[in-house]
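One protein chain omitted, others in place.
And then chain A:
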């Protein structure tokens, strides 16, 4: 950091984050998202991890309104 004037202003584009730093967090975030979206959008539809209909019925309205195919 040489001079104060070299500091970025908030409106300027920030420096890119190196891909190697993003990668592990991307893997973690995507795996977590897939699991969460599965339970909201598809569990007890054509596949079931938990038997019965309770999860499906509990998120029923959300599943319809978020656009997932539902019964």
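Basically, a residue touches a chain if its C-beta (ideal position, glycine included) is under 8 Å from a C-beta of that chain, and two chains touch if they have at least 3 such contacts; residues count from 1.
In this section, contacts and distances are computed from a predicted model.
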item: Choices "NADH-quinone oxidoreductase subunit L", "CbtA family protein", "Spermidine/putrescine import ATP-binding protein PotA" or "Osmoprotectant transport system permease protein" - which one is the UniProt name of the chain not shown; value: "CbtA family protein"
item: Missing-partner contacts on chain A, residue numbers; value: 1, 4, 7-17, 19, 21-22, 25-26, 28-30, 32-34, 36-37, 39-42, 45-46, 52-54, 57-71
